[in-house]
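Complex shown without one protein chain; remaining protein chains in place.
By letter and in written order, the chains are A, B and C; residue numbering begins at 1 in each of them.
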Amino acid sequence: MILTSEKTDMSIFEQLESEVRSYCRSFPTVFEKAKGYKLWDREGREYIDFFAGAGALNYGHNNSRMKEKLIEYLSSDGVIHSLDMATSAKESFLRRFHDVILKPRNLEYKVMFPGPTGTNTVESALKLARKVTGRDTVVSFTRAFHGMTLGSLAVTGNAFKRKGAGIPLTHSVSLPYDQYDEHVDSLTLLERYLEDKGSGMDLPAAVILETVQGEGGINVASSEWLKQVEQICRRHGVLLIVDDVQAGCGRTGTYFSFEPAGIKPDIVCLSKSLSGYGLPFAITLIRPDLDEWGPGEHNGTFRGHNLAFVAATEALNFWETDDFAKEIQRKGEKVRTNLERIAEKHSSQNGEVRGRGLMLGISFPQEGFAEEVCKEAFKRGLIMETAGPDSEVAKLLPPLTIDDEGLEKGLSILDESVEAASRSLL
Amino acid sequence: MILTSEKTDMSIFEQLESEVRSYCRSFPTVFEKAKGYKLWDREGREYIDFFAGAGALNYGHNNSRMKEKLIEYLSSDGVIHSLDMATSAKESFLRRFHDVILKPRNLEYKVMFPGPTGTNTVESALKLARKVTGRDTVVSFTRAFHGMTLGSLAVTGNAFKRKGAGIPLTHSVSLPYDQYDEHVDSLTLLERYLEDKGSGMDLPAAVILETVQGEGGINVASSEWLKQVEQICRRHGVLLIVDDVQAGCGRTGTYFSFEPAGIKPDIVCLSKSLSGYGLPFAITLIRPDLDEWGPGEHNGTFRGHNLAFVAATEALNFWETDDFAKEIQRKGEKVRTNLERIAEKHSSQNGEVRGRGLMLGISFPQEGFAEEVCKEAFKRGLIMETAGPDSEVAKLLPPLTIDDEGLEKGLSILDESVEAASRSLL
Amino acid sequence: MILTSEKTDMSIFEQLESEVRSYCRSFPTVFEKAKGYKLWDREGREYIDFFAGAGALNYGHNNSRMKEKLIEYLSSDGVIHSLDMATSAKESFLRRFHDVILKPRNLEYKVMFPGPTGTNTVESALKLARKVTGRDTVVSFTRAFHGMTLGSLAVTGNAFKRKGAGIPLTHSVSLPYDQYDEHVDSLTLLERYLEDKGSGMDLPAAVILETVQGEGGINVASSEWLKQVEQICRRHGVLLIVDDVQAGCGRTGTYFSFEPAGIKPDIVCLSKSLSGYGLPFAITLIRPDLDEWGPGEHNGTFRGHNLAFVAATEALNFWETDDFAKEIQRKGEKVRTNLERIAEKHSSQNGEVRGRGLMLGISFPQEGFAEEVCKEAFKRGLIMETAGPDSEVAKLLPPLTIDDEGLEKGLSILDESVEAASRSLL
Partner (left out) sequence: MILTSEKTDMSIFEQLESEVRSYCRSFPTVFEKAKGYKLWDREGREYIDFFAGAGALNYGHNNSRMKEKLIEYLSSDGVIHSLDMATSAKESFLRRFHDVILKPRNLEYKVMFPGPTGTNTVESALKLARKVTGRDTVVSFTRAFHGMTLGSLAVTGNAFKRKGAGIPLTHSVSLPYDQYDEHVDSLTLLERYLEDKGSGMDLPAAVILETVQGEGGINVASSEWLKQVEQICRRHGVLLIVDDVQAGCGRTGTYFSFEPAGIKPDIVCLSKSLSGYGLPFAITLIRPDLDEWGPGEHNGTFRGHNLAFVAATEALNFWETDDFAKEIQRKGEKVRTNLERIAEKHSSQNGEVRGRGLMLGISFPQEGFAEEVCKEAFKRGLIMETAGPDSEVAKLLPPLTIDDEGLEKGLSILDESVEAASRSLL
């Protein structure tokens, strides 16, 4: 395994790009090429990608079939940008999404194209929930991450991100997530707050949640907890929004992350891996009777990004049978076993393995340890990032399409990196 | 000129897509192919495009040089999705944008990649302005349109769009735009409100404006007014944000719409035609000393959309000399002259020509008239839309690259459509 | 006229009272006794009172008939504190207020007892207006003063007071008051903002205004302006709230300040001189069909302050005929004539006389001049204060019951004080 040595010239970015830039600080090199689970930088160094665009590249980089379709579409001068006009590419996507995803799962949703990013779909979901119920409060959970625009940020837990708003974030109540603290029963609290006329929490329009919190530290809500939350919402006439931007599109082992729990959210937010090729794309799924939007009441210039429709339609082929889901689950188990082995091997670090499907992580209590692990991994050609409010979790989001060899190589580097971090932070 | 007759099958959209869909109602057909200033639907009907993706297609559909670059990049498995990691494609864009756009205009800005849509750049601008100044209020103007997420929507004037938020929109003050009303001197009011300790308007973080309001009805702020606003802002330590999402990238005859006014905004928002090919892309330009972001304080999954970098870099070639700008101005004059002729010809409709560069419109006082004009135009194979709070303006946003023949054809259809609308609304 | 010389011991106040104390800094002496338009301090110095408790002592200090009634009530062990239970004293007040004030003026209002201060009545008015209309925005005017609790403060113009909230003040829009600026037609702006669907001002629940702004600098709204505001409100279904806390109870020459304009506000706020004896008391008058409060939906411990009911009932005797109103108007004219004479005499100070009835002032453009005048006046035994966002107005609020001798003495001191201020600020 090569350790990066020559210093890449990052000066253009330092001179011209805002201080807000972030991952280019963790991975200080200039990337040029990508395929499957691999990336290459300008100097030709190869990297294994256990980050996968923060979950936007579930099908790996530059999938050949999608690439072919994209080039074909471009070559034929298909409509590229169409606002929310009808195009053949959009029609195909709608049809396939309905046939391959919604229908077999017995889900009836209207599809909204809210602007092609995660925060846009979350904003559209929050707006609709408030508009339909006539209420203003939305309940979110500790450690939640829903996006950076004002509405989404108000339901996001991270203090550093919240501070960036520059104004108080309102109309949201943050309640404890599943297993937040052993001394606090989160379901009891949610229900008490809803039923108690003196709780001080106004009846909310909606509860918004991630079934597995990615940015928040790979926290997994149990199926039982999700079911209970759904039932509590139903009892009180509160809408349930699942933000499946990161955990959806197969990441946790099923297309929607909430399938194992058997719940049916009122609104679902999808983005990241939706286009399959890393292209900006997002949709909001809406229970039909809640679809009270007026025409154009929420709009946006890039609602009609046809290259994304094309790739997304192709990506749906992965879901025609349940083979793909089974493979994710198998690989997920494999990685989990390995992580547990690594945690045990370096047991003095008290690493705790977390996650579901191929959305996994090891939480390390020592301050800065997880960050050091990722740093050492990068030196060894493995790209992975931390999560959690204190960056305390080393997070693994390999492409779902990765082969066993790739997984093993990456895990082996991770093992070495934990070892190296243990030494350097002694 | 053909009048659309056979009814296109739109049923998939009606069944599966949310009621929020809008333009597919105005243009009820399924588009399939596009090139330059033309679109073709599934039945092979041809349309002249005077809408240009609401300003996202300034260089026309599927520009051949950009298309070539995109296919080349895809073929070579260049990195497509990179979050805010460094890539060669991003580096090239940064370098070219600096060399071709910023440097020659004597503008020093740090470039922020805030998520690839207009509302994302506006949100990032508002957040930064508030964070840096420690103030919460932002002044916007009547008829302003800045986006659909909560922060942007709070500085947007349109009552119907605002209603969609479902909650009160706060921390913003809407003041009269240039020439809003002859009995109200907007500059006096702005300055009085800032200097008067009893005005009831808290000292704002920023003033945000469009130099030409697109969605608001093609309202043009004079250079003198813009200069005065800048000076008032300077005097009171208030930041000036220009939202150049629609009016920028050459639409009004210069790259930035504020160039003729000779002002230097503290923050500039760009999107729409930035990628040149209709791909989602946005940047926020920041006066360097205001770049107080912490790493990752604002983030987003699709900040690194490399196809957009590739096309955008190619698009900058249009701006190497000032020939392109001159051509826009020439065509703008031509269209304006024609619009005035049309207005005069149908003088009973009291049409008023508005706009700057190739961002033009005719305002018709009769309720529903402009909408009827657009409807008649569509029947005749011309795509154009209305603007203004009462949809009272027939708006023209042809591709900047359109040739004279295309312009003439389109204008001729417009003329017929005004005629037809006059008859049908008699 | 004596000039205060010996320094009073204010140390207890400096040691024990909060820095928020204010008037005891302007009038640094310990007051002990009061009668009519006079105050005496502990050292026996006599002061003419042209401040009248900021308008809370319209009937002068310690009116003999009211005093008698109060002592009688106390002696008989009448109920003093009754929350909102029914008491004989409250019944008498309600009956008399209806018979003497409402009925002869053809006003039908339900009376609400909202807590005994100005800000409480304003808060109750704002809450009701929002609740009844289901809207959140309230329009207030530049230089408005409505109180210090969060709801009232949000519709108050003064930047220093607003800052004290410690949080952004929202759900209010401040528009220009009558004659705010010659280049801004305030009525046009109000109406445009209401009718324009793109104005960025959400349809408000109510417009709240003072017919004469006291704290804001003795700004007088013309009857024509008030009538127009009422009509604009009616046309748009917006409620009109008149905050008559300072200008009401006869201060401007009629019981309600809005009588000369012939308008009928939907809600009226009264306090200050309502009890007649300077006792805490406030009522909110509500158009009967708007009285949608649930029992106890707004409450407060001191809604039933029976001493205030007793004095207030007695005070209503002043209003049985219109003699008292005529006297106020006569004295108002007398004072105005004198003020104009003083302004003319010291014409280099460019003093501008303002006001209506016995709510008058001279505005001096020189920074600090009005404050100096009040300081000099205090030295000479005259109590008066400044108003306006820059304390630029020397304000006169003598008791309405003052005799001509008192007025003349006070005005003569004022004259000397302007002279002295001119010398000292040369």
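As a working rule, a residue touches a chain if its C-beta (ideal position, glycine included) is under 8 Å from a C-beta of that chain, and two chains touch if they have at least 3 such contacts.
None of these values were measured; they are calculated from a predicted model.
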Residue, one of A:55, A:115 or A:216, that touches the chain absent here: A:216
From C:48, C:307 or C:418, residue that would touch the chain that is not displayed: C:307
Touching the absent chain when the full complex is considered, from C:24, C:107, C:187 or C:425: C:24
Candidates A:68, A:99 or A:196 - the one touching the absent chain: A:196
Residue touching the undisplayed chain, where the options are C:105, C:131 or C:409: C:131
Among C:139, C:249, C:279 or C:420, residue touching the chain not depicted: C:279
Chain not shown, touching residues in subunit C: 8, 10, 12-13, 16-25, 27-35, 39, 42, 53-57, 61-62, 67, 70-71, 74-88, 90-91, 94-95, 97-98, 110-120, 123-124, 126-132, 134, 136, 147-152, 154, 160-161, 163-168, 170-171, 205, 245, 271-272, 277-280, 284, 286, 291-302, 305, 307
Contact set of subunit A toward the excluded chain (per top definition): 136-137, 140-144, 155-160, 162, 168-174, 176, 180-181, 183-185, 188-189, 192-193, 196-203, 216-217, 388-390
Missing-chain contacts mapped onto subunit B: 167-168
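What we mean here is this: only the chains that are shown with their structure count from here on.
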Farthest-lying chain, centroid of Cα atoms versus that of subunit C: A
For subunit A paired with subunit C, centre-to-centre distance based on mean C-alpha positions, whole Å: 58
Interchain centroid distance [CA atoms averaged], subunit B/subunit C, Å: 49
Centre-to-centre distance between subunit B and subunit A (centres being mean Cα positions), rounded to whole Å: 30
Junction residues of subunit A, two or more chains touched: 167-168
